[in-house]
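If you scroll down you'll find the structure; I have some questions about it.
For this depiction, one protein chain was excluded, whereas all remaining protein chains were kept in their positions.
Note that the chains take the letters A, B and C in the order they are written out, and that residue 1 is the start of every chain.
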Amino acid sequence: MNTQATKKSNVVKWLFDNVIYVFLILLVIGIVIASPDFLSMTNLINILSQSSSRIIIALGIAGILILGGTDLSAGRMVGLAAVVSASLLQAGDYAYKMYPNLPELPLFIPILIAMAVTGLFGTLNGFIVSKFHVPPFIATLGMMIGVYGVTSIYFDRPPYGAQPIGGLSESFTTFAQKGIKLGQYEFPYLILYAIAFSIIIWVVWNKTQLGKNMYAIGGNAEAAKVSGVNVAKNIIIIYMIAGLLYGFSGTLEAGRVGSATNNTGNMYELDAIAACVVGGVSLSGGIGTVPGVITGVLIFQVINYGLAFLGVSPYIQFIVKGAIIIVAVAFDMRKHAKKK
Amino acid sequence: MNTQATKKSNVVKWLFDNVIYVFLILLVIGIVIASPDFLSMTNLINILSQSSSRIIIALGIAGILILGGTDLSAGRMVGLAAVVSASLLQAGDYAYKMYPNLPELPLFIPILIAMAVTGLFGTLNGFIVSKFHVPPFIATLGMMIGVYGVTSIYFDRPPYGAQPIGGLSESFTTFAQKGIKLGQYEFPYLILYAIAFSIIIWVVWNKTQLGKNMYAIGGNAEAAKVSGVNVAKNIIIIYMIAGLLYGFSGTLEAGRVGSATNNTGNMYELDAIAACVVGGVSLSGGIGTVPGVITGVLIFQVINYGLAFLGVSPYIQFIVKGAIIIVAVAFDMRKHAKKK
Amino acid sequence: GGTEKSSTDSGKGKDGDLPAVGATIYKFDDNFMSYVRRAMETAADGKVNLMLNDSQNDQAKQVEQVDTLIAKGAKSLAINLVDPKAAQTIIDKAKVKDIPVIFFNKEPDASVLEGYEKAYYVGTTSSESGVIQGELIAKAWEANKEAWDKNGDGKLQYVLLKGEPGHPDAEARTKFVVDTVKEKGIQVDELALDTGMWDAMKATEKMDAWLAKYNENIEFVIANNDGMALGAIASLEKAGYFSGDKFMPVVGVDAIPEALEMIEKGKMVGTVLNDAKNQGAATVQLGANAANGKDVLEGTEWKLDDKKAVRVPYVEITKENIQVGKDAYK
Partner (left out) sequence: MSEASSTNLLEMINLTKRFPGVIALNNVSLKVKAGTVHALMGENGAGKSTLMKCLFGIYSMDEGKILLDGKEVSFANSKQALENGVSMVHQELNQVRQQNVMDNIWLGRYPKKGIFIDEKKMYEDTAAIFKSLDIKIDPRSKVGSLSVSEMQMVEIAKAVSYHSKLIVMDEPTSSLTEKEVNHLFTIIRKLQSDNVAIIYISHKMEEILKISDDVTIMRDGQYIATKSAKELTTDEIIKLMVGRDLSQRFPEKINQPGDVTLRIKDLTAETEGSFSNINFELRKGEILGVAGLVGSKRTEVMEAIFGIRGLKSGSIELNGKVVHNHSPQHAIKNGFALVTEERRTTGIYPQLSISFNSIIANLPQYRKGLFLSESKVHDDTKWVIDSMKVKTPSQKTPIGSLSGGNQQKVIIGRWLLTKPEVLLLDEPTRGIDVGAKFEIYQLINELAAQGKGIIMISSEMPELLGVTDRILVMSNGKAAGIVETKTTTQEEIMRLAALY
C-alpha cells in the first residue's frame, strides 16, 4: 500500500520533472489523432531538419540566458551571416553575382568569414554587457537595430541593389539541402550539424570550466565574482560563442532556401528564446540543459509544422500557437508551484 | 577649498543622477549643431506630438516593468484597438465600411470599446502571469501571437476582406490630428492626452496604494506577500491598466494615421521597453519614474526625428540609433557603477 | 550610381538650391522598391533635391516622416504608401501647406485623389499583378494540361503561398490570381492556402508540410512573390522535383534575378515584372514639376487617366521573353 503510493508519487514526480517531454509527446499524439497520416517518416525528417538550424541558434541564446542575459540581436545576426555567406558563395556562372569577379570559393572559407563576422558582433555584445554594465536587453536591442543597418548596407548595393542573393553554388546548396540516403529516405545533413553542435555545446556546458562559470554567473553573479570567476571574460566568451553559432546557422539558412535577404532571420530570437523557456531554461539565469533546449525547439516546430500540416487557417494558427506556448510553460511551472 | 570640492562633487552627483535628462539635452544640442534650423517650434511640436501616443504605451509597459514583468503583446494590442476603433468610427458616407449599416457613433463609445477589449487581454496577461506563474516574457509572447491572430480574424472579414480600415469619421480624425491654435502654431490635442495620462499615472504610482504595492512587488515580491499584499490582484490590475492604456493609444494611432490594419502597432513594445530602460526603469523591477519614462520616449523620438531631419541615410540611421541607445544606457549605468 | 549622395543630403550643399521633393518608400529593402528608388535617384540627379525616407512598413512612421519632410521645407511630396487607406491623412497634412502630393506604387482610393486638386498617382493597379499572374497560369496550364493535370480530373489543384495577411499586395494578388484563372474557364481546387509572410524560409517549411501531406496531388504552386516561390522550389528540389521528369509548375511575382534564373533553368514557369525604371522616373518627373509649380505633366511623355493616375503596366515574364526581365537589371 505504502510502497504503491510512493511508486505512484514517484511517477507523478517524474512526470512533473519531465513535463516538457511529456508535453511534446502529447502534442504529437494530439496532431496524430486529428490527422493520422501525420505519423510518417517524411514528416519526422521534415520537422527534424526544419528544427536543425533553429536548434543551433537556440543553443547560442540558451547559453546567454543561462548567464542571466538575453540576446535580441540573434535573428539579425543570422541575417547578416546569411547575406555574407550567400554573397560569397554564388555559383560561378550565375548572372547576377554580387561580386562578379569572385571565383567560386571552397565552402569553408565563406562559412568561416560569416562566423567570424557574427562572432565579432557577439563579442561586442558581451563586451558592452560586461564592461559597460548595459542591461543585455538594451545592449542587444541596440545591436539588433545596428546589425540590421549593417546587413542592409552590405545587402543593398550595386550592381543589383536590394535583391535576394541567390544563385548559390552547388556545393553550398548540397551542404544545406542534401543528405545521406538511407533506403528510400534522405537523412538531411542539417540534422547531423544540429547533432554535432548539440554534443559540442553539451560538453562545453557540462564538462568544462567555461560551462561551470556560465552557470555560476547566471546563478549568482555576485557570488561568482567572489568565487574568483572572471565574470566579464566569461560573459564575453559566451556571447562570442553565441555569435559563432548564429553565424553557422545563418549560412545554413541561406543554403537551405537557396537565397538570403537582409530580412532573413528576422525575429528568430523571439522564437528561440521562447523555445528555450519552454525547454526549461530560466530567464533569470542559472538553469537550463541542452536536451531541454532541443525539446523546446522541437515543440515549437511540431506546432508550426503540425498546424500547417493540418491545414489550420493561418489566423487560427496564430491563436493556437500563442495558446500552446502559454499552456506548455504553465504546465512546466507546476513543478515549481509551491504554496508550498 | 573643501566646500568648493563638495560643491563640485555635488554637481557631478546631480549630473549622474540626472544623466538621462542631460543626455537628452546633449542630443538636441548635437543635432542643432549639425543643422541649426532644427531649433524650431514646428519641430518641437512635431516631436512632442509624435511622442504622445508612445508615451501612453510606455507608461503602461513601465508599470509592468516596475512590477518585474514585461509585455511583448503591447504592440499587437495597440493594433487590435486601432482596428476595433477604426472599424466602429468610419464616416457615414464612406463606401467601404466594415459595418455598412452602422450609424456614426459618438467618439467615446468606440474608444471605450477598444479600451475594454485590450483591457480584457491585459487582464488575461496578468492572470496568466500571477495565477499560473508563467514568466511574463512567455505569457505575453503567447499573447502577442494570439492577439495578432484575433486582430487578423476581426480585420479580414466580409464584405471587404483584409483591407486597411480607412475613411474614418471626421470627429475621429479631429480628435487625433487637430489641435488648439496658439498664434501661428497648432498645439495638437495628442500632447494634451499624453499630459493627462502622465499626470494620472504619476498619481497612481506615487500617491495610491496600488502604486506602492507595484513598487513593492517589483522590488521584492516575497516581502510584499509576507506583508499581506495580495500580489496576484495587484499584478492583474497593473496589467489591466496597461491594457487600457494600449487601447487608448491604439485608437490614437488609428486616428492619427487615418487608417488601421492588423499590422498597426507591430513591434511598438520593443521601442517602448527600450524607452523605459533608457528612462531609468529597471528591467529587474522596483525602479522607475514617470518623468524618466517620458524622457526615455523623448530621447527615442528625438533620435528618430533628428536623424530623419538631418537626412541621414536610412540604413545608417539604424546603426546610429542602435549606438545611441547603447551609449545612453551605458552612461546612465555609470551612476550605479561601483568597483565599490 | 549616386545611391549614397542624394539620400544622405540634409537640404544643404550642392543640391541645396534645387527644389526639395520629399519622398517616402514604404520599405527601403523591398526588392522592387529598391529599383524604383534607384530610378528615382537617377531621375532626380541635378534636377531636384530628393529627400528619401524609409517608412519601414509602418504607416505611423510614414505619417511622421511626412511631418518631418514638411518641416524641412519640401516643395512636393512623393509618397509610396504603406497602407493605401492612409492617403487622406497625408493629403490633409499637405493641404495645409498647399504642397502637391504624388502617390506612387500603392494606389489610394480614387475619391481621395479626387478630394485634393494637387494629388496624383503613378503606378499600376494593385490588382493587376494578380490578374497577370492568373493569365500566365491559365496560359501555361492550357498548354501543358496533359502533363500537369496529374490526377486527370481536368481541375487545377493548387497550393497558394500568401504574403503578409492584410498587406494590400498580398490580398489583391491572392484574390485576383485565382479569380482570373477561374475567369479563363479553368476549374480549380484549393488544397492549401497559408501565409509565408513574404519569406522564403517560411515558404520552404510550409511547402515541406504540404508535400508531405498532399504529395502527388499538388499540381500548381502559386506564390504572392518570387521570394516565396524560390522557397517553395527549394522544398520541391529536396523532394526530388526538377530532376528527371518530376516537375511542378511554380509562379511568383517581382521578376527578381534569381527567379529569372529559375525560369531559364525551367524550374519556374513565370513571374510578373513591375516596371521599376519608369515608375521611379515618372514619379520624380511629376514631383519635380509639382515642386517647381508647373503642370505635373509638363515636358514628360506621361498621360493621366480619368483617376489622375499615370499607369505603368506590369509585364508577364516567361522563358520566351526572359530578356525583358533581364533588361530591367541592366
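Everything that follows uses one rule, which is that a contact is a pair of C-beta atoms (placed from the backbone, for glycine too) under 8 Å apart; a residue touches a chain by one contact, two chains touch by 3 or more.
Values in this document were obtained by computation on a predicted structure and should not be read as measured data.
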Exercise for review: Mind giving the shown chains that are in contact with the missing chain?
Suggested key: A, B
Check your understanding: Among A:V229, A:A274, A:V290 or A:I324, which residue is in touch with the absent chain?
Key -> A:V229
Exercise for review: Give the residue, chosen from A:G63, A:G167 or A:G286, that touches the chain omitted from the document.
Suggested key: A:G286
Check your understanding: Hey, which chain A residues sit against the chain that's not shown?
Key -> 13, 203, 207-209, 212-213, 215-216, 219-220, 222-230, 282, 286-287, 339-340
Practice item. Provide the residue numbers of chain B that touch the chain removed from this figure. Key: 203, 207-209, 211-213, 215-216, 218-220, 222-230, 286-287, 339-340
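Keep this in mind: only the chains that are shown with their structure count from here on.
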Exercise for review: Would you mind pulling out the distance in Å between where the CA atoms of chain A average out and where those of chain B do?
Suggested key: 30
Check your understanding: Which residues belonging to chain A are in contact with no fewer than two other chains?
Key -> 152, 156, 314-315, 317
Review point. Using the touch rule from the top of the page, what residues of chain C touch 2 or more other chains?
Key: 28, 165
Practice item. Could you pull out which chain B residues touch chain C in their complex? Key: 34-35, 40, 42-43, 46, 50, 95-96, 152, 155-156, 161-167, 173, 177, 253, 256-259, 261-264, 266, 304-305, 308-317
Check your understanding: Which positions of chain A touch chain B when the two form their complex?
Key -> 72, 128, 132-135, 137-139, 141-150, 152-153, 156, 270, 273-274, 277-278, 283, 314-326, 329-330, 333, 336-337
Revision key, fill the gap. Residue positions on chain C within touch of chain A in the complex are 1, 3, 28-31, 33-35, 37-38, 162, 165, 192-195, 199-201, 203-206, 208-213, 226-227, 230-231, 233-234, 237-238, 256-258, 260-261, 326, 329
